[in-house]
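Since the structure comes first, as structure tokens, the remarks are kept for the end.
Yeah, one chain of the complex is gone here, protein chain that is, but the others are all in their spots.
Order of writing sets the labels: A, B and C. Residues in every chain begin at 1.
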Amino acid sequence: MSGFNLYKYSSPATFYVLAGRLIPWFYAAAALLGAAGLYVSFFLAPTDFQQGEAYRIIFIHVPAAWMSMFIYLAMAGWAALGLAFNTRLSFMMASALAPTGAMLTFVSLWTGALWGKPTWGAWWVWDARLTSELILFFLYLGFMALQAAIDDPRRADRAGALIALVGVVNVPIIYFSVKWWNTLHQGASVSLNTAPSMAAVMLAGMLVMALAVWMYAIAAALSRVRCIILERERNSQWVAQMLGAEPHPHPNLPLEGEGTNVEGI
Amino acid sequence: MNAISALLRRELTLAMRRRGDALTALFFFVIVASLFPLGVGPDPKLLHLMGGGVVWVAALLAAMLSLGRLFAADHADGTLEQLILTPTSPVVWIAGKILAHWLVSGVPLILMAPVLGIQFGLSGAELAVLMWSLLLGTPALSLIGAIGAALTLGLRGGGVLVSLLVLPLYVPVLIFGAGAVDGAISGLGSEAHLSLLGGILILAFMLTPWAVAAALRISIE
Amino acid sequence: MVGMNWHSLSEFIHMGGYALYVWGSFGVTALLIAGEILLLGARRKKALTLVRRTIKFGKAENDEDAA
Partner (left out) sequence: MLEGKSLACVRGERTLFSRLDFALGEGELLLVQGANGSGKTSLLRMVCGLLAPEFGEISWHGEAIASCRERYHADMVYFGHAPAVKEDLSAFENLDLACRLAGFPAGRDDVKGALGYLGLGHCLDLPARSLSQGQRRRVALARLLLTRARLWILDEPLTALDQAALHLVQSLLGEHLAKGGMVMLTTHQPVAVAGVVPKTLQLS
């Protein structure tokens, strides 16, 4: 089979070691970018003359909203890969991303509420973005609940992947319909009417924060996928072997052969 | 084609012999819609404004309630396996099953809707728009819901899970369906809403049978 | 603590009267992230215990499967 190389990298055994080496770097990148982002949000960005200091919440609200959507896309991407090539690791990545994505969706809802109160005088308004985020949150919950309800890991992987794909086809339709509904009912809409000179600083701050969140999400997903690999593969030989060599895992150990244990025997 | 007409006949015969199931969902629809005036008060102006949305939400819940009948019984008694093993393409018989499900659970909702609309003081033209929107919307609900029904086959707590999976996906149908009635009430017109609803129906009709076929394969393994 | 926005620490904490909202947002986000990291640690610990137990007690079953 021509995809032998692909199989090597998508083998949970190889990936487990690789992920373990990458995680600290992603956490470090997230911490550095987060510090830079916070510096921009609190010290470089000036006070908004309409909203006062409350507007600083967008530096967490907007990146969280962006990333919550992006992670759903990534999840669907992994799901599609898994269904197309039947690689277990892709399904595991999809499940590993979901809780982090749901957490960020919750963050964007929570910060949206805390921003809404001083800005519009209400904890919750049916603004197009907040409403879409709420539905996205339900989509994440549905994905996780479905996977949790299925005992057979193979079925859980595939069923989750399918609902993620169905969801990702629907997200644009949902967003469009909510927006349409919102304008028809003259609902509140989030507008950042700030001076153009300030917009550049704000955009930079939001981008740096989004990058920080991105790095964090990768680190968290990789840590989670390592847990999933351990839970699923606890019967295979490579896990036993590696656990003996836990403090300094050598990638040169003959792991590849054992990794395909379940498919290969 | 012979197989599909046999399938439709079988589904409709079964529904006729189990009339109670379809009637339960219909009564649920009526009761949910009738609870709203009790909850928000009998102000005719308010009820008139809410009417379209309330009937639509009730239709959505009733459609969801009947999803359990779509595949669960066939799964339990082995018929589903036999259907998968027929030479007919799964997409075709799945579309047939969803059509039968809509005839049994969707059409009665459309026919009952004007009665509920009158409770909310909707005028004749508004009632017509309500029925049109349901005619375009309820098949989409059956199609989208079939994915959830197929994925949750045989799971514990499947009923609640279906609602969690399916209700977020129903949002666009609800928005355009209720929006059409709103458009008729406010005089803004409802053509745009109805054509968007039609667009969703076409899209759902083209895509969901494939998704359901994949979901059934996954669930039956 | 002196940037172009704040003249003192208390002014920074006060956030122009929006302390509850601003710190509520950033604080809860930090808590959630910390919580997720803790949960991940706990899950890893649990997974490792599970693996060790499988290696210790599940050996026989393992061999049977391989045979």
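The working rule: a contact is a pair of C-beta atoms (placed from the backbone, for glycine too) under 8 Å apart; a residue touches a chain by one contact, two chains touch by 3 or more.
The model shown is predicted, which means the values in this text are computed figures rather than measured ones.
Novice: Going by the contact rule already stated, which one of B:L7, B:L134 or B:V181 would touch the omitted chain in the full complex?
Specialist: Here the residue in touch with the unshown chain is B:L7.
Novice: Pick out which of B:T24, B:T86, B:S123 or B:S195 touches the chain that's been left out of the picture.
Specialist: B:T86
Novice: Can you work out which residue in B:G78, B:G124 or B:G187 touches the chain that's missing from view?
Specialist: B:G78
Novice: Even though one chain is hidden, which residues of chain A still touch it in the full complex?
Specialist: Within chain A, the residues that touch the unshown chain are 151-154, 232, 235, 262-265.
Novice: Hey, which chain B residues sit against the chain that's not shown?
Specialist: Touching the chain left out of view, chain B contributes residues 2-3, 6-7, 9-10, 13-14, 17-18, 76-79, 81-89, 93, 220-221.
Criterion: only the chains that are shown with their structure count from here on.
Novice: Could you grab the centroid distance between chain A and chain C? Build each centroid from C-alpha atoms only and quote it in angstrom.
Specialist: 15
Novice: Centre to centre, by mean C-alpha position, how many angstrom separate chain A and chain B?
Specialist: 32
Novice: Could you check chain A for residues that touch two or more other chains and list them?
Specialist: In chain A, no residue touches at least two other chains, as defined above.
Novice: For the complex, give me every residue of chain A touching chain C.
Specialist: Residues of chain A touching chain C: 42-47, 52-54, 56-57, 60-61, 64, 99-100, 103, 106-107, 110-111, 114-115, 117-118, 216, 220, 223-224, 226-227, 230-231, 234-235, 239-240, 243, 265.
Novice: In the complex formed with chain A, which residues of chain C make contact?
Specialist: Touch list, chain C to chain A: 3-6, 12, 15-18, 20-22, 24-26, 28-29, 32-33, 36-37, 40, 43-44, 47-48, 50-52, 54-55, 58, 61-62, 65-66.
Novice: So in the complex, which bits of chain A are touching chain B?
Specialist: 83, 135, 138-139, 141-142, 145-146, 149-150, 152, 154-155, 158-159, 162-163, 165-167, 169-170, 173-174, 176-178, 180-181, 184
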